[in-house]
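The complex appears here minus one protein chain, its other protein chains still in place.
Up next, chain A:
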Amino acid sequence: MKNNNDILKWFDNELSEQEFLELKQTENLEILEKIAHYAKHMQAPEVDAQAALTAFRNRKLRKKSPKVITFNFNTVLKIAAILVVMLTSSYFLFFNNDVNFETEIAQTETLTLPDGSEVILNAASKLHYSKKEWQSNRLLDLDGEAFFKVQKGEKFTVNTSAGTVQVLGTQFNVKKRTGYFEVQCYEGLVAVNYNSKIVKLSPGKSFRVVDNTIQLVDDFKAEIPSWLQEESSFDNVPLGEVLKELQRQYSIIVTLQNVDESVLFKGAFTHKNLEIALKSITIPLDLNYKIEGKHVVLSKK
């Protein structure tokens, strides 16, 4: 075994003279010496390097150009933009805490708020609130008309562009239309903040603002707003506002011919039948009406 290793070392030129002599003592190296000697003088056929190179060059090889992907700032921007869009859209999809409701003309909708309070949204109205902040702050934005049945709890605030309504736990109706703001309290106590004045309403009381003037309104006896029973009732409300409500409940356009808008109307109209509704408005005011498709013309008799 040691000899084998020494022989290997000898062929690798790593064996010292001394070691070689020792190895010679123990083994007959005659053949190996000859092998080592003569094998050294073998040779592979010589290659004419220049000729081979010329032949090689004649192969007409094509360099494979490496695929170089240049660092393109635009690509990075594109990817970044896609990421931003994806992240924001997923944020809005999955973490959207803003709740929006909107009703069309002649449509009402009943909503239940996170605390169990109920909102009934009248036609052509918008409601918005934040789910996330609801626990700490019961705050709604309203544009239009809605009836609220509020569960007892923290302050409940309805924000409109005309004024703010605050309650603790009651039932009340808020109507905010262009040039018209009305709050009606059906149960409990409602505080209306209008132009930094606070008006407190007990059940049966109304607070109404028409064209920026506060109006005194008689107490009402209804337990729920009339529009919940598919009827709109008015207590000395200008005809213009009545007709606006009519247009919200029926998809029509009303035009007046020689009729004064500010005439006060006391009564109600149904949401179920346009003819009957028009009659209930025109007869008490002694007017004529004419229906031409979507257009309704009111005129003096």
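Going forward, a contact is a pair of C-beta atoms (placed from the backbone, for glycine too) under 8 Å apart; a residue touches a chain by one contact, two chains touch by 3 or more; residues count from 1.
Here is the rule we use: contacts and distances are computed from a predicted model.
With the options "C-type cytochrome biogenesis protein CcsB", "Quaternary amine transport ATP-binding protein", "RNA polymerase sigma factor" or "ABC transporter permease" in hand, the undepicted chain maps to the protein name "RNA polymerase sigma factor" (source: UniProt). In the complete complex, the hidden chain is touched by one of A:E33, A:E133 or A:E292, namely A:E33. For chain A, the list of residues touching the undisplayed chain reads 4, 7-8, 11-13, 31-47, 49-50, 52-53, 55-56, 59, 61-66.
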